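What follows is a set of notes on a single structure, which appears directly below.
A single protein chain has been omitted from the complex, and every remaining protein chain is retained in its original position.
Each chain gets a letter, A and B, in the order it is written, and its residues are counted from 1.
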Amino acid sequence: MRDIFTLSLIASTIRLSTPLVLAALGGLFSERSGVINIALEGKMLAGAFTAAAVTYAADKSLGLGNASPWAGLLAGMLAGLFIAAIYAVSCIKFKADQVVSGAAINILMIGMPGFLSGAFFLSSGSTPQIPKDHLLPQSPVIIAIAILVLVAVIWYVVYKTPFGLRLRSVGENPEAADAAGVSVSKIRYSGVLLAGVLAGLAGAYLSIGQSSLFARNMTAGRGFIALAALIFGKWRPVPTLLACLFFGLTEAISIRMQGVVKLPSGEDIPVQFIQMVPYVLTIVVLAGFIGSSRPPRALGIPYQKEK
Amino acid sequence: MTKLARELLFPLIAVVAAFIVGGILILIVGDNPFQAYGLLLGSALSWPDGIGYTLFQATPLIFTGLAVLVGFRCGLFNIGAEGQLYIAAFATAWVGIKFANLSPWILIPFCCAAAILSGAFWAAIPGVLKARFGSHEVINTIMLNFIAVALVSYFTQYHYKERGDPILQTAPIGQNAYIPPLGKFIPGFPERIPLNVAFLLALLCCLLVYLFLWRTKWGYEIRATGSNPFAAEYGGISIGRQIIIAMAVSGALAGMVGINEVLGNRHRYYDGFSDNYGFTGIAVALLGRNHPVGVILAALLFAALQHGGIYVDGFSEHVTKDIVQVLQGIIILFVAAEAFFKWLLQRRASMERLRA
Partner (left out) sequence: MLELRQITKRFGDVLANDHVDIVVKPGTIHAIVGENGAGKSTAMRIAYGFYTPDSGEILVNGQVQDIKSPHDAIALGIGMVHQHFMLVETMTVAENIILGAEPGSVVALDLKSAAAQIRQLSEEFKLAVNPNEPIEHLSVGQQQRVELLKALYRHAKLLILDEPTAVLTPLEVEEFFVILRRMRGQGKTVIIITHKLSEVLAISDEVTVMRDGRVVGRVQTKDTNAAELARLMVGREVLLRVEKPEPKIGETELEVKDLSIVDIAGAKRVNGVSFEVRRGEIVGIAGVEGNGQSELIEALAGLVDPTRISGAINLEGRDLKSLGARVRRELGIAHIPEDRHRRGLLLDFSLAENSILGVHYRPPIAGVLIDENAVQRRAAEIIQGFDVRPPNAALPARALSGGNQQKLIIGREYHVAPKLLLVSQPTRGVDIGAIEFIHRQLVSLRDNGCAILLVSAELEEVTSLSDRLLIIHDGKIAGEVDPKVATLEEIGLLMTRGH
């Protein structure tokens, strides 16, 4: 048992929660503005693939060397932004059903990386390996500091700036915001686009930070865990961070337990039950069994201004 | 324009528009779109393999498409078909393993009932949560998908795997639970093609869903709830009950994928067998205009694409079978943003007025 709870567990918790934190905080901007974001998964995939592809290309073809992961990171964020823009136009301008559009983005992004990597790298869905020294810095300390700074900034933006005030009001009561002279669609566009950038960043971290290539469906549901964390964190930055850390910890434990810890009967402790924890908790919280998690009141409802 | 033409027009526009966007993407990666689409759709029409496999692939999509349809008709979004079909497939296999020695006449209906009831049960959970606590079925069905996958993977790994089997799958079910491939009945159609009786069951379900929704009082109540819950309540219909019933029926339909997969194809539960059937079901239902006949047509289209994807992989230089998912995603986007096309038409109309 002692082997599991070590310093390295903390390190891997940080590593594993980082993409969750980034994506969940992105989702926070979108959902706080009133737009559901089940497309986080798709945006993460877009970011992950683009970041890996661009890093590889920047390294091999442009010879950017050490700068290439940063080019990849930027590209990953832009990819998230691009996908978010499609989503935003469809949901905000054309008032499409947010859940349907989100599902469409997710399906599209299951296919797109494979399609592009098949064409450009002649592979079946993954990018070539990127040299270890051309990846993003991996020190848990640096990452932890970066995450803390980011959460602080986002907390500040949401609660202490005019933009944050408008964001919160648009998600709660868009009519009131409109009556106060706030442009509902402008704020919603900003929220959804910010979510895209952060989800793209989360994806980039997966492919050129945590690993060294893009592999088919490498997000493996992390976009949805991020969504779960957002709900568990009641759509607030700091609790959401804690939820992500908790979910990251469960993942870290489940990885380490495999083959290490045995039940008295000599069997492995089934990791599946630990993997289920975030999902079960989300359902429990949504039903109001533990405290209450009330979504922004206008979440999922297109704002239809009477003419 | 007749009603039928109107119903067909919009899905057709969405498909054509998606193919155009897809074609541009194919051009960008350096292939000939006509050749790629020729492979994609052409291979589905060959006898017997093309048609056989297309119909086989269409079977689960018809089930999940119907599942999503029933939810939609009650105003619910069942994103959980994926989880429901996993639970159901495992339950089917469990019955097929546990009671392997029963006569086929008892065992097969028993297995089918397991598929239907377990799927219904799994889907009823978010139904009850919504009716009782008002929690959003979209989030809950997503979460239950992951829980379902983890749950059946646990049971498979720890309790029902054959010792030493490197693959995460259960032991085979008893031969008495096998349902026959259609090759048994159709001369000249090889039995190696896994198209089986479940396909006929899927078609039957289309008919049954149609009758249920449009000919029974229960269907009337579900549709009334989906159309206007306030009016339904006024008409003496209990909204909460309809939500639970609709989710359960939806889950039962998704669960029948297990019959095709376990009794008709692999004869065991195999971890990760679903090729996103639950999510493709969303596309099938939407493109099929939430009508059983539309579901059959849309399922055939997506199945043909999926089958053709293999040929694209093999015979084109750059394009891979992933184009199928890409097309699917774009089709749903276009279907979802129906207003986009109306906007385009309006814009064109006003542009022409400007010119005139």
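Operating definition for what follows: contacts are C-beta pairs under 8 Å (C-beta built on N, C-alpha and C of every residue); 3 or more make two chains touch, one makes a residue touch a chain.
Just so we're clear, the structure is a prediction, and the values are computed from it rather than from any experiment.
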{"item": "Neighbouring shown chains of the undisplayed chain, as defined at the top", "value": "A, B"}
{"item": "Residue of B:G134, B:P190, B:G235 or B:G272 touching the missing chain in the full complex", "value": "B:G235"}
{"item": "Omitted-chain contact residue, chosen from A:R168, A:R188, A:R222 or A:R256", "value": "A:R168"}
{"item": "Touching residues on chain A - with respect to the absent chain", "value": "160-166, 168-169, 172-173, 175-183, 306-307"}
{"item": "Those residues of chain B which, in the complete complex, touch the missing chain", "value": "211, 215-218, 220-221, 223-224, 227-228, 230-238"}
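The rule we apply is simple: only the chains that are shown with their structure count from here on.
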{"item": "Chain A and chain B: spacing of chain centres that average the CA atoms, whole Å", "value": "27"}
{"item": "Chain A to chain B touching residues, read off their complex", "value": "36, 38, 86, 90, 94-97, 99-101, 103-116, 118-120, 122, 124-125, 221, 224, 227-228, 231, 267-268, 270, 272-273, 275-276, 279-280, 282-283, 286-288, 295, 300"}
{"item": "Footprint of chain A on chain B - complex, ascending", "value": "25, 29-31, 77, 79, 129, 132-133, 135-136, 138-140, 142-144, 146-147, 150-151, 153-154, 157-158, 276, 279-280, 282-283, 286, 313, 318-330, 332-333, 335-340, 343"}
